[in-house]
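My questions all concern the structure below.
Excluded from the complex is one protein chain; the other protein chains are retained at their positions.
== chain A ==
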Amino acid sequence: MAEVRLSDQLYDRCNQVANSSDEGFKKVFNQAEILNVCDSAPLDHVKGGSTLLPLLNQLTAEALLITLKKTSGNCWSFRPRAAAKGVRSLSKDERMVYEVIESSYERGEWIRGIKNKTGIKDSPSMEKLLKALQRAGLIKNVKNVKAQNQKTYMLSYLAPSDEITGGSFYDAGELDESLVEELSNLIVFHVRQMSWVEEKRKRIKKEHSPILVRDEEDQTTAGAADTAGGKKRKRGTTANNDTHDIEDSPPPPKQRSHKHAPDPETDTGPNQLAYQAGHAYPTAASIHSYITSNNIIRAVKANSLTVDEVQNVVNVLVWDEKLEEVNGGYRTVRGVTFKQPGEEDDEPEEEGKKRGNGLTEAPCGRCPVIDLCGNGGLINAATCVYFDRWLNHGEGA
């Protein structure tokens, strides 16, 4: 049985080459490549098609070789031995189905795709074939995150691709929200460190009048004093001008009466100094390498995390106005802070809903029956219950 050993030799060698290449067992060999492999004993007599053909035929018969067709001629790829063993015992139809599924590799094949490609349109018999293959341990059913109700099959020894599983952020077809959240928090932390210079803010005594602050302290602290005052602002615009003497102070550089309540997120923490223009801010790639190289998340996750996935999280953060794009990199929006690990979500939805502008703070801005409200109607300015509540309980009610 010298010839069998020769074919096995060929199979092993080719498998070695395939495994050492990027594509793994997916690697497709053309004739020249196979001949290349046969460069030493005992395969050194294989020099051309005529000597190679019998070996290939034998492998094909043993279902170890898949023959593919290209415009440039035939080419081949190899099947793992374990799978080949199962394949040999399949019926013709089963084998057809198996080959369709096999050709899709990690992407998996949707049941309708299998039907189309094999021409077996009959659902019950298709079900039967698939059942048989599954029983034989050759294929498995996988869940496609993008199309939850499309039955998808793939080879049992393959791990489904990111396309099917949804990538690092999915766990058994379900979105791993806590991972996304932690990762976002981490990115905010990292980017903030990289994009701002923190400076301890000078403590301002409450008793200081704005004049003193403006004379001695720098402008930011004066601004802070204003915003601190702004939080207590109740009387709207009238309270702002009478606090300082016009003679002594320069014209106010900006509108003092902030119409919106100061954003608690942006007014806390130490002073942030910006880098000068032209500074290189972290990019998705550098954020990715920071996350994966610093042992922050589980190693398995870190290995599978791609730059694109990081970019996706970064995009979401940009839409959430936590990051902003500058010079092709990212910087945190001024005042955005990260949450301490384990800290409760300090921005519950209700809290978020309180902020807004003149309209959304007024009762009408969030009135569920605004379209029914009108003079002479059942609902009008006099009968409105929201106004009652709003006037009695202050703005936050």
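Just so we're on the same page, a contact is a pair of C-beta atoms (placed from the backbone, for glycine too) under 8 Å apart; a residue touches a chain by one contact, two chains touch by 3 or more; residues count from 1.
The definition used in the following text is that contacts and distances are computed from a predicted model.
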Going by UniProt, what is the name of the one chain that was not included in the view, given "Large ribosomal subunit protein uL10m", "RNA polymerase III subunit C82", "Centromere protein T" or "AP-4 complex subunit epsilon"?
"RNA polymerase III subunit C82"
Among A:G73, A:P124 or A:G358, contact with the omitted chain is made only by A:G358
Touch with the missing chain holds, among A:R13, A:R107, A:K301 or A:R366, for A:R366
Touch as defined at the start, partner being the missing chain; which of A:V17, A:L52, A:A132 or A:C384 qualifies?
A:C384
For chain A, the residues touching the chain missing from this view
146, 166, 169, 174-175, 177, 180, 197, 199, 214, 218-220, 222-223, 235-238, 241-242, 245-247, 250-255, 258-260, 263, 266, 271-278, 312-313, 315-316, 319-321, 324-327, 333-335, 347, 349, 352-366, 370, 373, 375, 380-382, 384, 387, 391, 395
